[in-house]
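Omission of a single protein chain aside, the complex is shown with its protein chains in their original locations.
Per-chain residue numbering starts at 1, and chain names A and B are given in the order in which the chains are listed.
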Amino acid sequence: MSTALAEASVRRRTVNPFWYKLKKNPLALLGAGILAVILLLSLAAPLLSSYDPTKINIIERFAPPSAKHWFGTDEVGRDIFTRILYGARLSLGVGAAVVLTAGCIGTVIGAISGYVGGRVDQLIMRVMDMVLAFPSLVLAMAVAATLGPNLLNAMLAIAIVKIPVYVRLARAETLAVREKLFVQAAVTFGIPGWRIIGTHILPNVVSPVIIQVSLDIGDAVLAVATLGFLGLGAQPPTPEWGAMISVGWKYFLDYWWYPAFPGLFLFLASCGFNLIGDGVRDILDPKAAR
Amino acid sequence: MKQLIAKRLSLVVFVLFGVTLLTFLLSHVIPGDPAQMMVGQRANEETLREVRHQLGLDQPIWVQYFTYLKGLLAGDFGLSIRTQKPVIDDLLTFFPATFELVFFAFLLALIVGIPIGILSAVRKDTGWDHAGRIFSIAGVSTPVFWSGLVGILLCYKILGILPSGGRLDLNVAAPTKITGLYVLDSILTGNWAALKNSLWHLILPTIVLSYAQLAVISRQVRASMLEVLGQEYIRTALANGISGAVLLFRYALRNALIPTVTVVGLSFGSLLGGAVVTETIFGWPGMGKYVVDSIAFLDFPAIMGFTFIIAVGYVVINLLVDLTYYLLNPQIRQ
Partner (left out) sequence: MKRKWLSLALGAILSMSVSLAACSNSAPTQAPQAEPAKPAEQPAPSAAQKTGSDTLVVAITSDQGTLDPAVTMDNSAWKITYPTYERLVEYDGASTEAKPGLAREWSVSPDGLQWTFQLEEGHTFADGTPVTAEAVKFTFDRILKIKKGPSEVYSVIKEVKVESPTKVTFVLTNNFPPFLSTLAANYGGIVNPKVKEKEQNGDLGQGFLAGNTMGSGPYQLSEYKKGEYFKLTVNPHYKKQPAIKTVYFKITPDPTAQRLQLEQGEVDIAEGIPVEQLKSLKDSAQGIELIQKPSLFVDYVYINTSKGNPALQNPKVRQALSYAVDYEGLTDAVQEGYATQMRGPIPQGLWGHDDNAFQYKHDVEKAKALLAEAGVSNLTLDLLYSDNKPWWETEALSLQAFFAEIGVKVNLKKIAYATSREMIDKGEFDLCLGVWSPDFGDPYMFMNYWFDSKNFGLAGNRAFYKNDKVDSLIRRAATVNDQAERTKLYQEAQKIVIEEAPYIYLYQKDFLLPVSKNLKGFVYNPMLEGIYNVQDMSK
């Protein structure tokens, strides 16, 4: 997939005036701006805050926002601002990782399924139907309960649920590309199937996949948070936004800052990804271009 | 057409079989023992063994599976371990509540989402476009638990205009059960008090749930509209002097709706996911809360029953999507 991505970026630079178009898309720029700020804040966390994100301090529990604790403290006296910054690395990284994994696996499976066709294709697509028909929450809870509720397993569950979308997408594109002349030519030359998939099919399906990926990341960040909210995500004392909100919302009426700030950041990050996703779609999708 | 349906139905059976097998295996590899959950905070081995025996949990796993399948074919979902009642009874109680909520949420999402999508597409890159997209993206980015809580706080506590949860007030009798959908039942039986009350309870959860789904629809409509509007025949039609509005609604929208139908079908699952949280916050007696409780209790028959129903729902919706495709797009008919 890395080669495919690289090729895609090469394609973008040569074929598409990507950056030029991006500049003309203010909402995407806004999204990128939001994410850049959050990312910078999280990378600079050790500089911005002198607190330890996991060190508890019971005396200062539920301190309201102040000069000392910008976003207040939580139920065991940890600085919420610090936890949000450190949590950003996790929540955003996890969201991106999940979608990229699902995207890569799904694309490859879809390309193979579409290229090979026949029974293999039928089988793969029915299995994907099964996964799609499966309530994702049940799957996530089952995975979490089986392997233990931790972040990795939550990621695994979300990734599994997301794979079929990419398989369908990649398969549909593959079916279209397979009939193209250059692929037919390659087949006649006796080039092996895996090379045709690698060099001809994948690069051509990458564009819709990238669109889907950029739209999905925001969703995945939310999904990770929702699993965290149901107690199936990161283990304490790890600062993860969803887990913070899930604990914090019980205190909503008395200590509003506890769920409010992680919630705000989750909202902003998800907005950022979605705005970028929309923008990328407008730019990359040749059909939508006017 | 008949052939397509027959082929599709055979696949449905395959998928459903796979889903039951998968759920069964998954729920049985979860470490934990429902017998232990049943006998309370303490449990000695002898009682545990007896309870396990009564629940059939001491049999080999494949025997348990075939016993289950046999029952399923006869329409028997087994006995819930937690409630000691037939699972089918529980599902029939909870399914209509979830269905009602999800249906109205979807309806609202369509009513609001489609115009936003059209507006965004027609006025691409203007302030209208941006405002519409930010509005819907804000929805998809707001965690459901957030909008739910803020909604209750605002409409129940501060304004006092909407109830905080439930399907009906305690002092309003439920309409005679026909479908289990309160709105439909109260219309059918002419029970206007129940109709008013149940609609009143539906408002807030519906808004919360649909706001989270709005972007999926408006985004798809916008993209498809843009694509359709960019195509040759539309330009030709415009050039031929067909008026903008007619064009928009008679030709463009119809074609733009085809992919939207797919997205609607595919997002059924995520809507149910949102429904779980919505149900928890609003005390909505639906399947989401039921399945979360069942998983916590390792109530296998209930988990299996739930998954089965969802899978059937998903398969049926996708079948409908396929048929719609078939009807809308003559090209596939070959």
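To be clear about the criterion, contacts are C-beta pairs under 8 Å (C-beta built on N, C-alpha and C of every residue); 3 or more make two chains touch, one makes a residue touch a chain.
No experiment lies behind these values; they were computed from the predicted model shown.
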item	value
Listed residues B:Leu57, B:Ala105, B:Leu298 or B:Ala311, member touching the removed chain	B:Leu298
Among B:Val172, B:Leu271 or B:Met304, the residue in touch with the chain that has been omitted	B:Val172
Residue among A:Tyr86, A:Tyr166, A:Trp249 or A:Phe265 touching the omitted chain	A:Trp249
On subunit A, residues whose C-beta touches the chain left out of the figure	55-56, 58, 61-62, 75-76, 144-145, 148-149, 231, 235-237, 247, 249-254
Where the unshown chain meets subunit B, residue by residue	30-34, 36-47, 50-51, 54, 79, 82-86, 88-90, 92-97, 99, 103, 149, 152-153, 156-157, 160, 163-174, 177-181, 184, 193, 197, 253-254, 257, 261, 280-286, 289-290, 293, 296-298, 316-317, 320, 323-324, 327-328
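Convention: only the chains that are shown with their structure count from here on.
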item	value
Chain centre separation in whole Å, for subunit B relative to subunit A (CA means)	23
Of subunit A, residues touching subunit B in the complex	24-27, 126-127, 129-130, 132-139, 141-143, 145-146, 161, 165, 215, 218-219, 222, 225-226, 229-230, 245, 249, 252, 259, 263, 266-268, 270-271, 274-275, 278, 281, 285, 287-290
Touch list for subunit B against partner subunit A, complex	11, 14-16, 18-19, 22-23, 26-27, 29-32, 124-125, 130, 133-134, 137-138, 140-146, 149, 215, 219, 223, 226-227, 229-230, 266, 269-270, 272-273, 276-277, 288, 291-292, 295, 303, 306-307, 310-311, 314-315, 318
